[in-house]
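The complex appears here minus one protein chain, its other protein chains still in place.
Note that the chains take the letters A and B in the order they are written out, and that residue 1 is the start of every chain.
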Amino acid sequence: MPNWRSLKSNVFIVLVVILALIAIAPVFHIIIYITLRGLPVILEAGIEFFISTPAAVIAEKPGGIAPAIVGTLFMTTMATIIAVPIAVLAATFSAEYPNHIITKAVRATSRSLLEVATILVGMLVFALIVLPLGRFTGLAGAIALAIVMIPYVYTYTELALLSVPKTYIEAGYSIGLKKAQVIYLVTLRIARRGVMRGVTIGVAKAMGETAPLLFTAFGARNVIFGGPLEPMDAIPLMIFQFIQTGFENWNKLAWGGAFVLLVLYLTLFIISRRIVREVRV
Amino acid sequence: MSYGIAVEVKNLNVSIAGKPILKDVNVKIPESTITAIMGPSGSGKTTLLRVLNRLIDLIEGVEVKGSVKIFGRNILETDPYEVRRMSGMVFQIPNPFPHLSIYDNVALGAKINGIAKSKRELDELVKWALEKAMLWDEVKDRLRDPPWKLSGGQQQRLCLARALALKPRLLLLDEPTANIDPVNTLKIEEALRNLKKEEDMTIILVTHMPHQAIRISDYIIMLYEGVVVEVGPTEEIAINPKHELTSRFLRGEM
Partner (left out) sequence: MSTRLLVGGILVLLVVMGVFVWYLAGRESGKVGEVAQTPTIIAGGRQIVLLGSGATFIYPQLDAWAKEFSKRYSNVRIEYNPTGSGTGQRQFIEKVVDFAGSDPPLSKKNWEQARGDPRGVIQLPVVIGAVVMVYNIPGLEGRLKLNGEVIALIYLGEIEYWDDPRIKALNPELKLPHERIIAVHRSDSSGTTHVFTLFLYKASKGKWPKELVEKAIEWPVDKTGRGLGGKGNQGVTDIVRRTAYSIGYVEYSYAILAGLPWALVENAAGRFVDATPETLAKAAEAAYPLLPQSLEDDFNEAWENMVYPPGEDSYPITSFSFLIFYKVYPRDKAEAIRKFIEWINTEGQNYIVQGYIPIPEIVREYNLRAINIISEG
């Protein structure tokens, strides 16, 4: 007599495994495909790929994408430095005063920002910063990226803070800590994994964005680094602009850039897990 | 042996969101004694305890009326953070800070409140607190370990050490052994007795267990539905409870 229950259970497990594999298969496909097309470009170009500017399409060798790499690193770092304190402060306030009107306003704004197309963020920064100054700057690009980042860091941080068991907060007060000290020395520290998760996701999003940079950083790539108050390149922006042309040199640079971006993501995920130790509650 | 009054509560009324929790509480607790606050669930024991270190402030919609003096100071009119530094608290479920090492758990309060001026002073303070909590021998070789490596009973003794690190004159414990095994329970009770004798500490202990109260306390306050039902020396109340509710509680019928 077949055991129907265990049969059903096994079928279900197999089904779940298959569906899970299907769900993550595209990720592997992307990783493998980008590697197949991007890695050979880098191997062929060698160190030039990382320290040269792109060559004209009529050149023999494609040159490199140093401006894009430097720009991405610079603007992402700047955006993080701008966004994280603002978002963490806002999230701390929201977790402390969940029913305050400011909290409600902040939460609503954050949710809207998450849903809005990032090109609008770029246009906002263009109108507020680029136009009045009359120039495109890497700093404006960083600000646009920061605005994109903030809702992610805010949401995850608030969640993490609210998940800290109240008893630890009480213990903090009981040893005479003031409110700010309790938040900073106890609550935030216990929630650090969650905060880091928010920061990681925010950075990952910022690193891959093109639209906010179109009208802010501009995409200048005939110099490796002109300074924060000059137009700047970024890897996704470079890929976007190069891949639309039909020229092989530039297409190669675009694929190589995609691979570099992949490696950056990998580095980000690995580093962020190691930096912050888990807290066993 | 001191004979002053550590805690004097007069006409204390506490309500939370309009609902009265404590009604017209009047008690005097002498220095260097162990006082047990007893009563069934919902009688207001925890509330009374948390008034004493103003942790009650953290609850939304709370109203506290009356006069509470600790070592002569009206704590309802004093800065709450200062009030909390006057006492140490141990909670019902052991809650050592999970992100800090054993050493840092004890040291944090002292460091922030500027009680120890140098590393050496801090080391000595931590050692003293852990010794008083009867935990030193078990952790002295692993002070950098995280608290989850300790058993439940050890964690609670760690919490005791943390409370002692501020060198308070008043120690508040909210059913500290309710979730602890018997061996650790006895260890904690021994630690409390030693603290009273060696450090002249005033200890107020909320307990659900009548036998514990009888074992270690000098005085008993019996609460029922927010009202003080009976107050007196343990010896007298244990043998001859005046109020019917007290005797029922002592017999374990509540």
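Please note the rule applied: a residue touches a chain if its C-beta (ideal position, glycine included) is under 8 Å from a C-beta of that chain, and two chains touch if they have at least 3 such contacts.
What you are looking at is a predicted structure, and each value in this text was computed from that prediction instead of being measured.
Across the complete structure, the visible chains that the omitted chain touches are A. Listed residues A:35, A:53 or A:167: the one in touch with the omitted chain is A:53.
Considering the full assembly, A:70 is the residue among A:70, A:234 or A:258 that touches the omitted chain. On the side of chain A, touch with the chain left out of the figure occurs at residues 48, 51-59, 61-64, 66, 70, 73-74, 77, 130-131, 134-136, 189, 192, 214-215, 218-226, 230-231, 241, 243-248, 250, 275-277.
One rule holds for everything that comes next: only the chains that are shown with their structure count from here on.
Contact residues on chain B toward chain A in their complex (touch as defined above): 53, 55, 58, 81-82, 84-85, 88-89, 91, 93, 95-99, 108-109, 112-113, 146, 148, 159, 162-163, 165-166. Interface residues of chain A, counted against chain B in their complex, comprise 165, 167-168, 170-178, 181, 185-186, 189-190, 192, 279-281.
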